[in-house]
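In this view, the complex is presented without one of its protein chains, the others remaining in place.
== subunit A ==
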Amino acid sequence: MTEAVSGLAERFTALLGPGGVVTDPVRLATYECDGLTNHRARPALVVLPDDGAQIAEIVRACVAAGVPYVARGSGTGLSGGALPRTDGVLIVTSRLRRVLEVDVPNQRAVVEPGVINLDVSRAVRADGYYFAPDPSSQQICSVGGNVAENSGGAHCLKYGFTAHHVLSCEVVTPEGEVVELRADDPGYDLLGVFVGAEGTLGIATKVTVKLTRLPETVQTLLAAFDSIERGGTAVSAIIGAGVVPAAIEMMDALSIEAAEASVACGYPPGAGAVLIVELDGPAAEVEHQFAQIRALCEEAGAFEIRVAADDAARALIWRGRKSAFAAVGRISPAYLVQDGVIPRTALPRVLARIDALSAESGVRVANVFHAGDGNLHPLVLFDDAEPGAAERAEQVSGAILDLCIEHGGSITGEHGVGVDKARYMPRMFTATDLDTMQMVRCGFDPAGLCNPGKIYPTPRLCGEAPGVRKGVHPLVEQGKADLF
């Protein structure tokens, strides 16, 4: 522990009590990674504050000491966005879990950042509302994490991402100032900049979320196809017909196998792909469109179509899909979860290329995707006990991202860039693009102490290492950039 950190430890113990500060190396190690385990770093110090005011004090103390800090919610992120710094403080928000206010007539709720996504819906369900963003980890991921990553989920096809459901945030800025960013503020949309900034522009300490009315009806069907191509054809046909389902999800044979092994979801045996289509809204509309979707699936060659008769049957259909990532643990000792985006119409072509990649390298790839918006989640399987297997898997995983870029897509749909994909950013953006983005970051965080090392492959503008910057930045000196 450096002198700066031990000084902070003392200060934080006075602020939070001994139960709020972790200094023991064995305990600290349990925080070394989030949901992505192939990047690990043992934090120098972990703090567990109880409220936003404490977070502000912690941040101010870190800034004063020149110590980097990282915020973490439930630790379920899949891009290493909450990966700690070995020389820094990890600020865990899991004790900030109060639903502070529910305002049903105005369809909003104010929650602390550690509140679990699903708990927001639970708090308002009796009133006929819910919180729409539904990442697969919604039973445990935190609202603060959703804000940082601009989380989506199966239903973001119709309802949008977290950004569309956040009305305001109380934020501790990277310099320790407490500000309120609101969607309806005139001028620059700073809330828009903050949501999805992966924890690099400050820490949300209160989030006002929009509540969505529970739909009058929900209808879910599961269609089984003998191949991914046929499933893909059905997806294009459904979207082409002008229907906007709440969700269209596809799983391939390997991911079905994993889900069956894990939760026995009972999908039709022998399916090369299953499509889950959910419609919600007014009963008359849903009924009409549901018949349309059924017909389109049959036309595309579905060999079995199941309609969920009730909530329990619907839950079973979704259980297979929502547990798919973790379920892959049943059929493979280790795996990488990839997250890329392609235009919907490119689906069959890209999948064929992924198949070819898999065959060439001998690395198995299971595919799960939000088919409606072209968001792929290939799961690259490997045995970590086998020398070189992790590297091969990493190569295949990277090649899949190249495919996405080649087809006009993106290197991440919803998991974020974090530390995992920082190295892929130059494949999508020029050096000038990246510099420009970093100018925004420096506007918020001139000292470069707030979640450093994430998103960008190299911290170009703020100096190579985090810490208080000295002197004038070269770009500023050359008149290419201004710092305010």
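Details
Keep this in mind: a residue touches a chain if its C-beta (ideal position, glycine included) is under 8 Å from a C-beta of that chain, and two chains touch if they have at least 3 such contacts; residues count from 1.
We adopt the following convention: contacts and distances are computed from a predicted model.
The chain absent from the displayed complex carries the UniProt protein name "Glycolate oxidase iron-sulfur subunit", chosen from "Heme exporter protein C", "Benzoyl-CoA 2,3-epoxidase subunit BoxA", "Glycolate oxidase iron-sulfur subunit" or "Putative thiamine transport system permease protein". Contact with the chain not shown here comes from a single listed residue; of A:C33, A:A123, A:L316 or A:L401, that residue is A:C33.
The residue touching the chain not shown here, chosen from A:R95, A:R306, A:R344 or A:R392, is A:R95. One of A:S121, A:S137 or A:N451 touches the chain omitted from the figure, and that residue is A:S137. For the chain missing from the display, the contacting residue among A:T217, A:S323 or A:S361 is A:S323, taking the whole complex into account.
Seen from subunit A, the chain kept out of the figure touches residues 19, 22, 24, 26-27, 29-35, 37-38, 40, 48, 74-76, 92, 94-95, 97, 114, 116, 137, 139-141, 261-263, 323, 325-330, 333-335, 384.
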